[in-house]
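Okay, handing you the structure first.
With one protein chain withheld, the remaining protein chains of the complex are depicted in position.
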Amino acid sequence: MIKGLAPLAAGLALAVAMQLSAGPIIGPFAVKLLMDIGINVILAVSLNIVNGFTGQFSIGHAGFMAVGGYVAGCFTYYGSYLIWGAPRVQAGWLSGGDLLFVGGCLAGAAVAGAAGFVVGLPSLRLRGDYLAIVTLGFGEILRVMLQRTGDVVTSAEEVRAASWPTLATSLGGSLGFSGLPYYTDLFWVYVFVAVTLLVALRLKFSSLGRAFLSIRENEIAAEAVGVNTTRLKVRAFVLAAAFAGIAGGLFAHEVGTSLNPRELGFQKSFDIVIMVVLGGMGSVSGAVLAAIVLTLLPEALRGFSEFRMPIYALALILMMILRPQGILGLREVWELPWLRRRRS
Amino acid sequence: MNSNVTRIPTTIALTLALVSGLSGCGGNKPAEGGAGAGSAASPAGGGGGGPKPAGGTILIGHYGSMTGSEATFGQSTDNGIRLAVRERNAAGGVKGKTIELKTYDDQGKAQEAGTAVTRLITDDRVTAILGEVASTLSLAGGRVAQQYGVPMISPSSTNPAVTQIGDMVFRVCFLDSFQGWVEAKFARETLKAGKAAILYDQSQAYSKGLKDYFKKAFEYQGGIVTTEQAYSGGDQDFSAQLTTIRATKPDVLFVPGYYTDAGNVSIQVRKLGITVPMLGGDGWDSTQLAAIGKDAIEGSYYSNHYSFQEERPEVKNFVEKYKADYGRVPDGLAALGYDAARLLFDAMDRAESLEGKTLGAAIAATKGFKGVTGIISMDENRDAKKSAVIVQMKGGIPVYVTTIEPPQ
Partner (left out) sequence: MTKFLQTLMDGVAVGSLYALIALGYTMVYGILQFINFAHSDVFVLGAWISYTLAVGLGYAAADAEPSVLAAVGILLAAMAACGAAGFTIERLAYRPLRRAPRLNVLITAIGVSLLLQNVGQLKWFFGTQPQRMPSVLADRVLGSVAGVQVHLVDLIGAGTALALMLVLDRLIFHTRLGRAMRAVSHDTTVAALMGINVDAVISFTFVLGSSLAAAAGFLYAMKYPGLNQPAHATWVLLGLKAFVAAVIGGIGNVRGAMLGGILIGFIELFGAAYLSPHLRDIYVFSILILVLLVRPSGILGRAVAEKV
């Protein structure tokens, strides 16, 4: 099912198909929801590597998303000024502008991964819960730092004259990094979704994944059989942070989003954690399912206004009590018993 | 184990190689996002699902914070808009059609604001958008409106960046640059203040912007800003900042935050024995300011879009109707919501069609519109050039002090 490059090719084909056909068929609002879903899938699946596979508890995922978003935004926004003289979308699909955007996303992933290493290394040496508080603290520190950044530079001459450190700290402050070109489309979202899913699935069924799971099941026993727990925990954490960085880059360049410090705080992190737990800790397809459900649910409830959040909260509590293992538990969709029986 | 460990990065590398290889080939299909920017889906156009039956109605959308920590902003604005819609429909509607209003809650979150506006435009197919109060949210929503070519009027976002988004975004309120100047002028000339201290909310772009403009204007007019202290919106304890402020012995204390914080600030200001007058911006405008601040807020001044005590007929008429419908005195946000909606209807009357570009041009051409909050003319930046009033808190209500006209 997940061997070789076939699934990746399938994912790419799907992404291309969506890109070409989805817009005219389902309309722009559905396209936006599909992109939101895709970004949430990347976030949930990547956090699942830390929270689900290794059983650690990170609640600062939105912080890494912010790091990735701001780095990618810096790349495309100031990069566009330097190259084309204006931060407009350039030429369309798979040409210069797109490459700058993807480069920005990957740079965002790299910086977010590095941030993950810095945050994770000290706290992962300690007991699990400390990671939770430190990641939260990291998110808060990041928020205050971003609020203190200067206004976005808005003319080509000023951008050319400014030094790199100046540009890197001109991120809009509390107003948010506004004016980023809209590069995110279904193709890029689902290319990265495919990559994330593939990495997560291959990881889960590899020996490294088993080592991750052993940490989750019993850290002391894992250590006793020779698993270097700290190193693996940090590795999982960095990987997850890097994917969150990519999601941040996609988020930053999507229509109708806003890259500002208040948005990517602990509440966004909570949302992602909820997706992971709802889907089933350690289940990749469960995280996907939960990301879809939890992106669509608030939209479906939008008409209920003040009852929207109480309903959501109540559903969450009931779900945890009635089905504590989440929708799928550790299993994947194709491992469900009734699907298996049918197949054989 | 080791062999598999090394396979993971290989997978990533392969994937990336494949992706970049693909992009190297260069697609020749047009980009979804890129195309959307230029061709601008008109409200009735766009994808599948088919156009909704127009019937005899014109749908307009409002997005606002109906819940969340600035809920009164959204609720007041919505009340004002609804009043205008009812009035207009009773008078026969626009172009013979009934106006229908659809309001979405954005919980005071920018992400939600963006999604709500996208939904209003692409799913509900509204003709025009009204909203938001907070500048950060108007920026998120405004960029979407601009992208799809649907006109948006912000009733009360005062940050200059909002209308800089593009030719589809308008506002009916004054700008922070003007408001900061008004308050500096009032502090210098009427209060005769030589030294001002500032306490602002660093988490709100509105507060930070207003602070910057006030400081510039105040220093330009010969005053001295003794210290700039900051808090984060929702903070409850300001003692450290106020202790520093007290030591600088200012003549006036400028607090350009929202009413939720201003009330709390005033209590602690008086408790620390600082007796100088406080000065605030239009973010102070709420009945809850007096409810929280009580005697501590008495005697403080703030600039606003209008005062319900003004003698102009538009104001009297509006206040009377609003009181009859909602049972309370309208605040500035309700008045701006009312004005934004009425200005939109006025532009619809003048526009040949309700298509985005045409309607936008009609709004931009608005000159001398008599609103509750003053005479509104759109300038070349799609901002309203108009006067501001200064009110003083006396006996729990904001009492009209003076009107300050924009410099010619």
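Order of writing sets the labels: A and B. Residues in every chain begin at 1.
Everything below uses one rule, namely that a contact is a pair of C-beta atoms (placed from the backbone, for glycine too) under 8 Å apart; a residue touches a chain by one contact, two chains touch by 3 or more.
Treat the numbers as computed from the prediction; the structure is a model and nothing was measured.
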{"item": "Omitted-chain contact residue, chosen from B:97, B:195, B:294 or B:385", "value": "B:294"}
{"item": "Listed residues B:273, B:313, B:327 or B:407, member touching the removed chain", "value": "B:273"}
{"item": "Chain not shown: contacting residue from B:93, B:209, B:263 or B:360", "value": "B:263"}
{"item": "Where the unshown chain meets subunit A, residue by residue", "value": "51, 55, 57, 122-123, 126-127, 129-130, 132-134, 136-138, 140-141, 143-145, 148, 219-220, 265-267, 270, 273-274, 277-278, 281, 306-307, 309-310, 312-314, 316-317, 320-321, 324"}
{"item": "Interface residues of subunit B (partner: the chain not displayed)", "value": "67-69, 71-72, 75, 202, 229-232, 234-237, 239-241, 243-244, 247, 259-260, 263-264, 267, 271-273, 288, 291-294"}
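Throughout what follows, only the chains that are shown with their structure count from here on.
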{"item": "Subunit A partner contacts - residues on subunit B that touch it in the complex", "value": "1, 4-5, 7-8, 11-12, 14-16, 18-19, 22-23, 25-27, 29-37, 41, 46-49, 66-67, 104-105, 109-111, 113-119, 122-123, 135-137, 139-140, 143-144, 147-148, 159, 161, 202-205, 208-209, 232"}
{"item": "Interfacial residue positions of subunit A with respect to subunit B in the complex", "value": "5, 8, 12, 19-20, 23-29, 31-32, 36, 88-89, 91-95, 97-99, 102, 106, 144, 147-148, 173-176, 178, 182-187, 191, 195, 198-199, 202-203, 206-208, 211, 255-258, 260-263, 299, 302, 305-306, 308-309"}
